[in-house]
Structure formats: C-alpha cells, structure tokens
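Mind looking over this structure? Questions follow.
Omission of a single protein chain aside, the complex is shown with its protein chains in their original locations.
Right after this comes chain A.
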Amino acid sequence: MIIAWAVSSFQDHPKNENQEEEPIDTLLEAKFDAATTRLPGFLTKIDQKTILKFYGLYKQAVEGPADSKKGPYWFETVARKKFNSWLANSQMSRSRAMEAYCELMAQLDTSWDPDAETVKKSGLWEKMPSTMGVIEPEMFDDAVVHPPTKLETETEKKWFAAMRVSDIDTMRTLLRNEPEIIEAKDQYLAMTALLWATDLGCDPVVQFLIENNVDVNAVDGCLQTALHFAAQCHRPLLAELLLQAGADRSALDADGLTPSECCDDEDLRKKLTP
C-alpha cells in the first residue's frame, strides 16, 4: 500500500484545470445519473472490489483526477483503498469515467438499458417560467359556443391544418386536386382559409391565396371580411396586401362596422378609412 502511494505521488498528473473543459454530453450525463441511482439497490449483492470500482469511477466522473498529495494516510486502510481506486482512473477523462460507470452498471443490472435513457429537462433547480395553455372559448363566461355546423372533409382538414403552419406546398397540391377548396369554410366558425390566415398572421398563406384568385371579400358568420380581421389584429402588412388585391374598405359586418371602425390602432385605422 505504501509503495502504491509513494509511486502514485511521484506520477506527474495533469493539473486540475479542467473547468474550461467541454461540458459533458447531456445524454451521457443522463445515463450516468440513471446508473448512479441504480447502484444502491445492488450494494448488498456485489463484492467489495466491484463497489470500489464504482467508487473510483464515480469520483473520477464527478470530480476529475484525484490529487495524489491530498490522499488519506496509508494507515487509514479503508479510506486509502477508496482513494487508490479513484487515483487508478486519473488518466481517464470525466466522460470516459461516466461511460465506464454505465458499462459496469449495465453488466450488473441486465434489466437496465442505458440507451433507453433520455435527456431530462435541465433546470432542476433553476426555476422555469410557467406558460399558459390553449385559449378555449369555454374559458370565457360570455363566450357563445356553437356546435359544428357541418363536418370538414378529410381534404378540408388537411387544408386548414396546412394553413395553420403556413405549409404552402401542401396547400398547392390540395388546391390543384380540388379547386373549390379555396373558399371552403371550417367546421367550427365557418371561416375560409383567407379569414383564418389573416386572423392568425400566416402572411405567406394570404399571399398564396391572393395569387390563386381567392375572394378577398368573403365573410364569416358575422359578415366580417379579411380586412376586418386584419384591422382587429393590427396586421398592417396584411391589410396592405388585401387592399392591393381589391379588399373593400366600406364592407359592413353584422354590427354595421367598417374595418377601420373595428381597429383601435391609430395608424392602421387611417390607412383603412374608406
């Protein structure tokens, strides 16, 4: 033991200046984390040599190389054994030690598949902002929920889904096969793709629909035109696009309001005034 200690203390270890090293691969770390939580269940079933192996790899993986000058005295037998098993891995990179730990655990626990582990969300301690879910009409007391007026066909479903993600290629294919789909209304609010795309701000879709001669003055159940939606959602670029395509500034919705009267943005309202 004392010889081992003497030899190890003369070995020229690289200094512990590895804090600027590459961060450990997050997937490897997730596997290593999973492996470490598995060990306690096996402690009573494995021999001391294997436990020491795990110990040495763990210390190397988490702390990096041991400082041979700071080891326990040779007469602290147990401590010295553990320290030596750490020291034995000094030449290993921290990543390599994690891999070795995982391999050892996989041999021990055959029911464990390291490759099934996935990276968990970081920020275990760091607080993460909570986010809001889906905004449903049911969230509002004054909301009127209409049952579907008619069900969308499979093609219409694809059409509206593609519109929501501005997937022009799919829309083009669908339109080629079924030209009348351009004025199709959705099953919930009876709105055309142009009305939805203006409302949601899918600018490329509006552009695409105009190029394909969509009716720019089509209305929804409340007689609102795409220009009404652009006005309420403050979308000056889309309003411009629609006006160029012949959208009607004086169209009246069910409440008798023009697009400009629906708009509370000063600049846009001026642009929309008939």
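By definition in this document, a residue touches a chain if its C-beta (ideal position, glycine included) is under 8 Å from a C-beta of that chain, and two chains touch if they have at least 3 such contacts; residues count from 1.
We take it that contacts and distances are computed from a predicted model.
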Undisplayed chain, where the name is taken from the UniProt record, one of "Proteasome subunit beta", "Eukaryotic translation initiation factor 3 subunit K", "Queuine tRNA-ribosyltransferase catalytic subunit 1" or "Probable glycylpeptide N-tetradecanoyltransferase": "Probable glycylpeptide N-tetradecanoyltransferase"
State which residues belonging to chain A touch the missing partner chain. 16-21, 23-24, 26, 29, 32, 36-41, 43, 48, 51, 54-55, 58-59, 61-67, 70-73, 76-79, 81-83, 86, 94, 98, 119, 121-137, 139-143, 145, 160, 186, 188-189, 191, 196, 199-201, 224, 228-229, 232-234
